[in-house]
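Of the protein chains in this complex, all but one are displayed in their positions.
A and B are the chain letters, set down in written order, and residue numbers restart from 1 in every chain.
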Amino acid sequence: MKDLIRKLVETHSPSGTEENIRAVIRAEVESVADELRVDPLGSLVVHKRGSGDGQRIVLDAHMDEIGVMVTHVDEKGFARFTSIGGVNPLTCVGARVAFADRTVGVIGIEEKRENNSKIPKLEQLYIDVGATSGDDCPVHVGDPAVFTRPFVAQGTRLIAKAMDDRIGCAVLIETLVRLTDTPHDVFLVFSVQEETTLSGARTSTYGIEPDMAIAVDVTRTGDRPECHPMAVELGKGPAVKVKDSRMISHPAVRDLLVRRAKEADIPYQLEVLERGTTDAAAMQLVRSGVPSGCLSIPCRYIHSPSEMVDERDVENSVRLLLEVLQSA
Amino acid sequence: MILRELSEATGVSGNEREVRAVVLDAIQKHADEVRVDTMGNVLALKHGADDSDSPTAGHRHIRVMLSAHMDEVGLMVVGYDNDGFLKVRAVGGIDPRLLPGTLLQVGPDHIPGVIGTKPIHLLKEKEGQKVPQIENLVVDIGAKGKDEAQRLAPLGTYAHFVTQFRELGPTVSGKAFDDRAGCAVLVELLRGARFHFDLHAAFTVQEEVGLRGARVAAYAIEPDCAFALEGTIADDIPKDKDISPTTELGKGPAITVMDRSFVADRRLVRLLTDTAEELDIPYQIKQPGIGGTDAGAIHLAREGVPSVTVAVPCRYIHSPVALLSVDDFNNTVRLMRESLSRLTPHTLTRRQ
Partner (left out) sequence: MEVIPLLKQLSQIDGISGYEEPIRQLLRQTWKPFVDEMHEDGLGSLIALKYGTQPTGPPESTETSRPRLMLAAHMDEIGLMVTGIEKGFLRIGRVGGTDRRALLGLEVVVHGQRDLPGIVATRPPHVLPKEERKKVVPWDKLFVDVGLPPEEVGRLITVGNLISIRREMVELKNRCVAGKALDNRACVSAITLALERLAGMHHASDVFAVATAQEETGLKGAITSAYGVEPDLAVALDVTFGKHPGIAEVEAFPLGDGPTIGIGPNFHPQLVTRLKEVADAHEIPYQMDPIPGRSGTDAWAIQVAREGVPTALLSIPLRYMHQPVETLAAQDVERAGRLLAAFIAGLEAGFLEKLAWDREEGGSERTHDT
């Protein structure tokens, strides 16, 4: 799976400009899908028909990543920016960003800030693409960019930008590729704009009207020095989400994931996330409600350019989803 | 200028009756069907032209939604003190710094009122530096006591700002350009020739308290794409740092690529910018990440609606007196008309 993951994370597609990643994912699933369509906001919906006795199930992973967008180019050619999704200013200082035309920018910080010991605000940062004036600057107001870091595999750990949620996309693709028979009508939704408004998952689910929806996304861990306490750890198995800051998993969906994990001897953890949410929060409210849950891949340093997951957790996520899809 | 009538009409979120009447009157001869829905939105349909010679004839009919919100920010009476002053809270987002010294009208009878604060002569040292919060301000209608105040302005009565519309030459000033400017643009578009598609115009309510009217209007209309028309922030006043003015007066209609409520559909943005460049219409990209508009609600309707927002730049949009450029207004109407003429189902196809 490493090559697939590398290909996905190294594609540049921030929320709102998902064409690139959609093309990459499409190429991976085209040959094994029964039907494939792109819905009005740009989410990719892949349909795998079942033998007919099961449920209508959505599996969802978002294909967009966080990034930055130019808000102003000043007289000297420096670009001010705003965030696309949740960008932490601490991860910006000294970072490199890449624009669609491959222009690279370095993020600098105002030295004359009022209070140097406080975390800088995004308004105190700027992007330097090496221009000499506003006129010869190759980037313009409204241009989006993503953080750039190469993918690294070290032991069982995988490190890259956009593991959130390309790792979820990888899990869905691998699940589809390995899936042989299923009684269920399965819709894999690669959604847009999760990092901004959860709009892709919400609208795709409206179109599909499923009986159940499971999002596959990353979650935090509590295993880093002096971090906020949290029960999830890297390498201890995929996490079955009980609750996050905006959503409570439907008990039946949560119990289903736990049951299948136990039956197949797949390690799993239970997750309560204090801050943060996923597409599942939007999917559960569609029409007259969709029982929803989430399978989370433990991830350190979320929303930084170096997100770290464990490949065993990734493999076990695929196994668990196959167990869910292959049983009635 | 329809903008004058729209600007001077009152219509605080939830109480859009007066401005709705102006809108209904202005469009009735130019729309094929008009109705008012359960929330008070005005929904008007202008059928597409049946012109088989045009290059766009024969295309599948696309449903195009244009929206502009009729409501403005204001105040609501929530209590009284024993001396007959009215206690108020904001309806929509109001900058409290603007309240001391304003003229208001209260209720359906437009009772005049003022907001003043403790005179400067009586202030202690640091007091003059603090901004009075709305919880500590009162509206004075000259009532003699609590009973009279309660009789004249029962709980829940709306109060609105009062500003006369003025023509200053290249610019005009008045209240509520957010979003009477957008409403005026939409009225002008309805007054013109038919487009080749069915145009669904929504003059929405309650945008300022949470994009409320647009949400139900979009659900009802089920458009294939949507354009929200707005009056937006122009912060081109002198500043210490070389930073974004959000938009600038005189630089043409402002196109939103991304704000706090949604990410615009890039194909619609391209339609607008290509049209502008081809026809030499000035335009600008609004500073991304600022504010929210009806498009934030519309794009979430049902299975999703590709959307974009186009706005007339307005200075002091947050105050009772705003200012916009007549050229910008006319260029906004022009850009919209020309872009819509070039809009076909092909605009909404994707390469992959």
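What we mean here is this: a residue touches a chain if its C-beta (ideal position, glycine included) is under 8 Å from a C-beta of that chain, and two chains touch if they have at least 3 such contacts.
It should be emphasised that the depicted structure is a prediction, and the values quoted were computed from it without experimental measurement.
> Give the residue, chosen from A:Q284, A:S304 or A:S317, that touches the chain omitted from the document.
Within the whole complex, the residue contacting the unshown chain is A:Q284.
> Of the residues B:H160, B:H200, B:R215 or B:R266, I need the one that contacts the missing chain.
B:R215
> With respect to the chain omitted from the figure, which of B:G14, B:P223, B:G296 or B:P313 is a touching residue?
Checking the options B:G14, B:P223, B:G296 or B:P313, the one contacting the hidden chain is B:G14.
> So which bits of chain A touch the chain we can't see?
That gives, for chain A, the contact residues 222, 228-231, 242-243, 246-251, 254, 269-272, 274, 284-285, 287-291.
> Give me the chain B residues in contact with the hidden chain, please.
13-15, 17, 20-21, 24, 28-41, 75-79, 87, 89-92, 135, 154-156, 206, 209-210, 212, 215-216, 219-220
We take it that only the chains that are shown with their structure count from here on.
> Can you give the whole-Å distance between the Cα centres of chain A and chain B?
Averaging C-alpha atoms per chain gives centres 35 Å apart.
> Quick check on the complex: what are the chain A residues that touch chain B?
Touching chain B from chain A are residues 15-17, 19, 22-23, 26, 38-43, 69-72, 74-76, 80, 82-84, 123, 140-142, 193, 196-197, 199-200, 202-204, 206-207.
> Applying the document's contact rule, which stretches of chain B touch chain A when the two form their complex?
Of all residues in chain B, those touching chain A are 224, 242-244, 257-258, 261-266, 269, 284-285, 287-289, 296, 299-300, 302-306, 350-352.
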